[in-house]
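One protein chain omitted, others in place.
Let's turn to subunit A:
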Amino acid sequence: MLKLSLVTCCFVLSVVIEGLALLDLGVSPYSGDVFHETPLIIYLFHFVVDYAEITFMLADVITAVALYLAVKDYNKQVFRKQKFALEADRYPLDCLELIRSPKEMYYIPLKVAMFYLLNPFTILSCVAKSTCGLNNAVIALFILSTIKGNVLLSAIFLSLATYQSIYPLTLCAPALLYLMQRQYIPVNFRRASFWWFIVQYAFMYLGSLFVIICLSFFLLGSWDYLPSVYGFILSVPDLTPNIGLFWYFFAEMFEHFRLFFLCVFQINVFFYTIPLSIKLKEHPVFLIFMQLAVISIFKSYPTVGDIALYLAFLPVWSHLHRFLRNIFLVSCVLLACSALFPVLWHLWIYAGSANSNFYYAITLLFNVAQILLVSDYFYAFLRREHHLTYGLYLKRKDGSEATLVLK
């Protein structure tokens, strides 16, 4: 029960097995209000239900390997771009210490893979047999195919990820930016090549999505999986406590305002795409990291597996650590909250001494710490870019030392 609170009751293996059981009886698995997974998952588990643990472990291994290969390729490109910029003399002289060397970048892919595999959140997610592991594998494969520059595979994996849970739709923007960058298409609204590429990608993406949805229809013979899966994610009917922000709010809300707040909360996930894309259009991989973080904080049913996926990216930005300001506070709060989650759950549900307010307080604190972590990395990234353009030691007009303030 405690594990289920951290990994969300709705997306666990036991629920999938219940869906399979209903299917075996000839009834639609969505008729009970418990099962909210997509038909492809049922189809997959129909074959591997006896080897479920191996499946989840394999999914984690696939994610780790995909992240390893992706980050290796990305590092090569970063280094190549840096070399060109150095040769073109685009960096001011005093920021040579910000330049990254191959030696420091050599172990980063391995660190990324280890960060993912050895993260206690990943292990917890695997032990609790949450289908989030499979979602992470699909997103990792999407990232790998995007970074390798394979447009078709990127579109296919993105449509699979969107099919599973709607939120990876926001990863369209960084994927488009990266692929355009790789193919030297300028990101300019007035150029025809820009729109032509978008049309191509959209066609591949929507086409594969259409194929997958129709495949699901033919698997189960009915369309009632659409309201059960997507209606469930969007309209949040199940308010079992989890580590997200939705459950407490909607538990105490009046019915009259439910739709309004639902729209507000859901728009919040998608809202940051456009501003972030505009700001980070030169750095799409960092944009992917930010989007993954935003999704896993603000989605309707987050689990610790989602958090593990974006935390795995942190070694890629380890060169930013000199610009990070709140990393100590954030890591202390994250650590303390992770330790307090089971304690307060126990006090609330088993001992009966605490109540939901205690648990939600920790949830809020946990999410605030995550937001602070992400915004800190954003600040550090932008600051490094600023220094690379304007020099490391800033001087005001009269020659005294200046400090950078984020307004």
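Going forward, contacts are C-beta pairs under 8 Å (C-beta built on N, C-alpha and C of every residue); 3 or more make two chains touch, one makes a residue touch a chain; residues count from 1.
One rule holds for everything that comes next: contacts and distances are computed from a predicted model.
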| item | value |
| --- | --- |
| Candidate names "Geranylgeranyl transferase type-2 subunit beta", "1-aminocyclopropane-1-carboxylate synthase", "Glutamyl-tRNA(Gln) amidotransferase subunit C, mitochondrial" or "GPI-anchor transamidase component GPAA1"; UniProt protein name, chain not shown | "GPI-anchor transamidase component GPAA1" |
| Candidates A:Val199, A:Leu259 or A:Cys332 - the one touching the absent chain | A:Cys332 |
| Among A:Leu152, A:Ile267 or A:Val343, the residue in touch with the chain that has been omitted | A:Val343 |
| Touching residue (missing chain; options A:Arg191, A:Lys279 or A:His321) | A:His321 |
| Contacts of subunit A with the absent chain, listed as residue ranges | 321, 325-326, 328-329, 332, 335-336, 339-340, 343-344, 346-347, 350-354, 372, 403-406 |
